[in-house]
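Below you will find the structure I want to go over with you.
Every protein chain of the complex appears in place save one, which is left out.
== subunit A ==
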Amino acid sequence: MDTLTTFLNSFLPEGLATLIVILLKIIAILLPLILAVAYTTFAERKVIGYMQARMGPNRVGPKGWLQPIADTVKLMFKEIITPTNSSKVVFFIAPMLALAPALAVWSVIPFWDGGVLANVNAGLLLILAINSLDVFGIILAGWASNSKYAILSSLRVGAQVVSYEIAMGFALVGVLMVSGSLNLTEIVRAQSGGLFGWNVWPLFGLFVVFFISGVAETNRAPFDVAEGESEIVAGFHVEYSGMAFALFFLAEYASMILISTLTALLFFGGWLSPFGTAMDDIPVLGFLMGDGFHWLLLKAMFFLFCYLWFRATFPRYRYDQIMRLGWKILIPVTLVWIFGEGIAIALGWQPWL
């Protein structure tokens, strides 16, 4: 990257070269992300298929591998229908508002030591803030659709996301207490020292709360009352078709991947290897078993798989039970955990240092 910057600087004005390099980095992050989204949808159908003892999609391309491409092409060529008497501007802004935050958050995610677009001081806060914008896309979609199902769904989502954000924020407070930093790279570095250095052991309760509220934040099963098919058809995106619908889809899966990656980064040591530096001296194995992007990928993929697993396993929560779980169980658990953690830090107990 540095050689590219200096090369561009040799014939371009200074600001422009930096801009081009940043743009290239953004593309390098977003392109694999969008591909990952496409193949997550495929993986979801396959995984759930096998869990229900059926094949899943297997017709398009070898073993069905081209299915997501076919889906994208189909969605792109579909007509976008606007409901009558709806507010057209908001109707089209809503999917963009849902997608933009889901993509923007990736600017502060480190992929390996130093492999980050913007190494922001308050990275964790920034993620929380941008993540909280996600909900506007859904609320506005529900309102602009001029449909009763859609607005009911958007009301549900709004209340649900705002409630679970609190539990999630508290879980993050626990993480920043042990690592003493809001910078994601620093948080991962604080977890070095092999498997037992990871945050998940001293913060197990917060990890569980974080992941549950992450699933609820992304409106996935079993918390997908936003799309409760049996009650409100398809929820906030009943009136959307074609690419406008695809944007919601993209946003949902990008957020899923984000929550999985964040869980890996905050609680499971991110790109750090579970073996620590023990195997670094062995020739080929040392590279594989040492720290690196592949560990982050592996951990994130496991949590992504958990998402699909949950969807195939759990029945949908009833709406009032979702609210009860968020407010009366998850938030008290985090409060007690943070209190205990505070005492441990004040007394200087080992795992919390």
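The criterion applied here is as follows: a contact is a pair of C-beta atoms (placed from the backbone, for glycine too) under 8 Å apart; a residue touches a chain by one contact, two chains touch by 3 or more; residues count from 1.
As a working rule, contacts and distances are computed from a predicted model.
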{"item": "Missing subunit (named according to UniProt) among the choices \"ABC transporter permease\", \"Thiamine biosynthesis protein ThiS\", \"NADH-quinone oxidoreductase subunit J\" or \"ATP-binding cassette domain-containing protein\"", "value": "\"NADH-quinone oxidoreductase subunit J\""}
{"item": "Sole residue of A:Val120, A:Val208 or A:Ala344 that reaches the chain not shown, by the stated touch rule", "value": "A:Val120"}
{"item": "Absent-chain contact - pick from A:Ala36, A:Met51, A:Val90 or A:Leu195", "value": "A:Val90"}
{"item": "Touch criterion as defined above, residue of A:Phe136, A:Phe275 or A:Phe293 at the omitted chain", "value": "A:Phe136"}
{"item": "Residue touching the undisplayed chain, where the options are A:Glu44, A:Asp71, A:Glu165 or A:Glu239", "value": "A:Glu165"}
{"item": "Given A:Ala17, A:Ala167, A:Leu182 or A:Ile257, the one touching the chain that is not displayed", "value": "A:Leu182"}
{"item": "Touch list for subunit A against the chain that is not drawn", "value": "15, 87, 90, 120-122, 125-126, 128-130, 132-133, 135-136, 139-140, 143, 151, 155, 158, 161-162, 165, 182, 320-321, 324"}
